[in-house]
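What you see is the complex with one protein chain gone and the rest in place.
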Amino acid sequence: MAPVLEVSGLKTHFFTRAGTVKSVDGVDFHVDRGEVLGLVGESGSGKSVTGFSIMGLIDPPGKIVEGSIRLNGKELVGLDEEGFRKVRGREVAMIFQDPMMTLNPVLRVDTQMIEAVTAHDRVSHKAARERARDALAKVGIPSPEERLNAYPHQFSGGMRQRVAIAIALLHRPPLIICDEPTTALDVTIQSQILAEMQSLCAETGTALVWITHDLGVVAGLADRIAVMYAGRIVETGAVDPVLDAPLHPYTSGLLGSLPAEGEPGAPLRQIRGSTPSLARLPQGCAFAPRCDFAQADCLAQAPAVTAFPGERGVRCHHPLNLAGVAA
Amino acid sequence: MSEATLPTAASAPPVEAKEETPFRRFARSFFEDRLATFGLCLFALIVLLALAAPLIAPQNPYDLASVDVMDSRLPPGDVAGEGFTMWLGSDGVGRDLLSGILYGLRISLMVGAFSGILAAGVGMAIGLIAAYAGGRTENIIMRIVDLQLSLPSVLVALILVAGLGKGVDKIIIALVMVQWAYYARTVRGSALVERRKEYVEAAQSLGLSHARTVFRHILPNCLAPVIVIVTVQTAHAISLEATLSFLGVGLPQTEPSLGVLIANGFQYMLSGKYWISVFPGIALLLTIVSINLVGDRLRDVLNPRLEK
Partner (left out) sequence: MLAFVLRRLAQALFVIAAMLVIVFFGVNVVGDPVYMLISPEMDQQQIAETARALGLDRPIWEQFLIFLKNAVQGDLGRSFVHGESAIKLILHRMPATLELAFVALFMAIVIGLPLGLYAGLKPESRISRLIMAISILGFSLPTFWVGLMLILTFAVSLGWLPATGRGPTVSILGIDTSLLSLKGWQHVALPALNLALLKISLVIRLARAGAREAALMDYVKFARAKGLSQSRIIGVHILKNIMIPIVTVLGLEFGSLVAFSVVTETIFAWPGMGRLLLEAITRLDRPVIVAYVMVVVVLFVTINLLVDLIYSALDPRVRLTEATS
């Protein structure tokens, strides 16, 4: 079956006064129907920009300079604003990080839901309102009929994120992009929302691109994982093999800095240095200056992707744990 | 780079750093803005023209002997009976408009500057008293300040001149009473912040007098916002004086400021003799805009929050 989303060679650059920032610089991945892809990376790695590129929400000075984004076989790159508008919300929806900021504070919830319905479907106000109410009920909001008349500030953070999820689900899009939707929430609510997203998507067959910096979230949720660093995907594969035996030193470093991974009381390992400026990337592998395993060729030349069986890939001259892949 | 030039290049930066006094840094960042530089130059030119008016004006508009009624309402460029060209035309009683504007600028600028400085002095004193006295005194002063600032300045000035009457001194009093509250509020705000800082406590624990603390420590630190307000309020005062004079409740005909000149020309405007009102108006406009350009830039440069 054809994938829901196929991104290839995507380059999104920002042309600022300080220079060209190559936030996304040649990204390839795909998402199959009903699949959950975890897009993992530190802040500034380009994972959110990738998400916004798919939504067509890159504003000047940013621009998609190269590559292709195919949604259900339809090319999105090069669509005009109206073309993108028809796609957004209907064929691909998005949920944002901070639920306190995503709903307009001065508009009632029903206004914000009904306008989302009527943006794509010519239905009566009454029918749109009924759909909004059903969507709220579906995401577990009690007495949805009354809550429709409320303003966002009358909801808690978790409830607001549920409203945002309900809005994303209104048109049953085949794909939803989730940009760290649980990061801003309490841990208990975080796991509730995660569980609910999972069951809702399984029910409707919706695929997810789950953008996060938290490997722990990805481990329990995603089917596959793509690790981004400095605008590129450095490692990809099914969740378990990647987390059990990472090929890229960066993935390994990320895993090492998770508290659960180490012995109690043992000092956390950390990746030395910080993310490079995307305006002035080093020649060669972008991770080389921070890599414990870097050699001369790492500094000289950027590595290409090495593919392994089972949709596994890595962008490294000297991958770790090769034995695990060969086996 | 050759070895011979290296030592000089290395020793140059410290020398430059030594010359970078706060004032120089301030001047450099002020002149970075072309519009503000233009404003300052324009303002300097206007002040210079006003000061030199008796030397450069073709005619003394106060000297009735040199004014000929036969010359009245001549369009710009006509030659007066006395033989000189009236580049901007003449007014209703035959005075050369260019001369009238130059002398009018003197009055407008004088009123603006005097009221600005006086208001700054009065307002700062009251603001400092409020900040220092605290308690009920502060409360009452700030209530009055709030009340005054909530009323439109035109209205307050109009009511004041209704009571005070016409004349340069009375207009200045009215303008000071309209403006002082801005300074009082700002200085009190800054002074309250400064007062809490450690060095004031340190100064007081050293046994320095209150007056000394105020003048040596608090006042210099309130200066930046006050300078900004002085420019903005001076422009405002000039505009307000012109408005009152135009309405006939400001300066009398014997003190023809720009506002009076414009008012005199108003009656001729409907018959198409535009220049009598328009040229003094342009002079007024250039004055106000030039001061505002300088004030806007000062606000940006002196605002420590914006400083990188």
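We just call them A and B in the order they show up, numbering each chain from 1.
We adopt the following convention: a residue touches a chain if its C-beta (ideal position, glycine included) is under 8 Å from a C-beta of that chain, and two chains touch if they have at least 3 such contacts.
Note that this is a predicted model, so its numbers are computed, not measured.
S.K.: Among the chains in view, which touch the chain not shown?
M.R.: Per the touch rule above, the missing chain touches A, B.
S.K.: Which of B:Leu49, B:Val154 or B:Leu192 sits in contact with the chain that's absent?
M.R.: Touches the omitted chain: B:Val154.
S.K.: In the whole complex, not just what's shown, which of A:Leu5, A:Ala116 or A:Cys201 touches the removed chain?
M.R.: Result: among the candidates, A:Ala116 touches the missing chain.
S.K.: Among the options B:Ser90, B:Asn264 or B:Ser277, which residue touches the chain absent from this view?
M.R.: B:Ser277
S.K.: Determine which one of B:Pro22, B:Gly135 or B:Gly163 touches the chain that has been left out.
M.R.: Only one listed residue reaches the unshown chain, and that is B:Gly163.
S.K.: Have a look at A:Ile167, A:Ala222 or A:Leu247 and name the one touching the chain we're not showing.
M.R.: Answer from the full complex: A:Ile167 touches the omitted chain.
S.K.: Quickly run down the residues of chain A that touch the omitted chain.
M.R.: 55, 57, 81, 85-90, 93-94, 96-98, 101-108, 111-112, 115-116, 119-120, 151, 153-154, 164, 167
S.K.: When the complex is taken as a whole, what residues of chain B touch the one chain not shown?
M.R.: 147, 150-152, 154-155, 158-165, 235, 239, 242-243, 246-249, 262, 266, 269-270, 272, 274, 277-278, 281, 284-285, 288-289, 292, 296
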